[in-house]
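Removed: one protein chain of the complex. Kept in place: all other protein chains.
The block that comes next holds chain A.
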């Protein structure tokens, strides 16, 4: 049971609640207030990034395993959805759900192999996943369309482009809300505490009885499911898939950057990161065209985050708020045996007085 101090509505929490309500209000109204369809599509791209980064954060945030291969899972979700629509003739949203389930199922053997290694080795394995899937989807042209790409029919052919954007904006928003809800549920559960113990010290967590490998695998599958959903929804919205973009190492890198920027230990960290990085990427693309400048800017941003806000924007803001609020921290000074005895006696007297 949380202590009284933990239940208190601190200024940090109050500010967070206000920010969340403001974001929700702006997000719900955005399709109506966006000045043009282009800016509405930018909103969809940013939401897509937010879902992807939040999905990545199931693994990265809880367990500390840094995957650069989540772009492959998003690509599999996108191509899975597209192929199930074009080849199997499934209705769009049935194909979307089926593709996400397939990605989750595929994540079991992938995770079984990849999660046996830690640290840099895991990062390299995850990169290999992207490269292998890129090669397969480029080379298997008879099935995937190869470098010619794959056209995915729109699920709402009667809608004009602005309406199409509006519908998908809300679909992405709903998906983001579900992903955040599941992340929050895990965060407050005993399962989530076990995952965080893995992040802090995997060997110690294991020694305390936590089935670390099973926990990592489950959360990897959950992460893959949401990543697959985000990829599939993107395929239905954008309608044109190319392996070079779908299975790009950049996609996974963006997910990591966004989560790191916002704060991997925070529910809304990836969302904040997506808002900042997604908007910046679109700005650079508009201002400087198809130059690699946006990649340079991304690298600079990552360096700045690592140097000045290693825990991300939200924890940095939280620390700033706490600086102006009265501290509730207790002293960590070691107590002597006499002081301890006095504390206990005081506690007993307090308990007795409470009990009447």
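To be clear about the criterion, a residue touches a chain if its C-beta (ideal position, glycine included) is under 8 Å from a C-beta of that chain, and two chains touch if they have at least 3 such contacts; residues count from 1.
FYI, contacts and distances are computed from a predicted model.
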Problem set entry | Omitted chain, identified by the protein name its UniProt record gives, among "Cytochrome c556", "Glycolate oxidase", "YCII-related domain-containing protein" or "ABC transporter ATP-binding protein" | "ABC transporter ATP-binding protein"
Exercise. Which of these touches the unseen chain: A:134, A:180 or A:197?
Worked result: A:197
Seminar exercise, completed: Given A:57, A:126 or A:210, the correct residue touching the omitted chain is A:210
Exercise. In terms of residues, what is the contact footprint of the unshown chain on chain A?
Worked result: 1-3, 5-6, 182, 185-186, 188-194, 196-197, 200-201, 203-215, 218, 265, 328-332, 334-337, 340, 343-344, 347
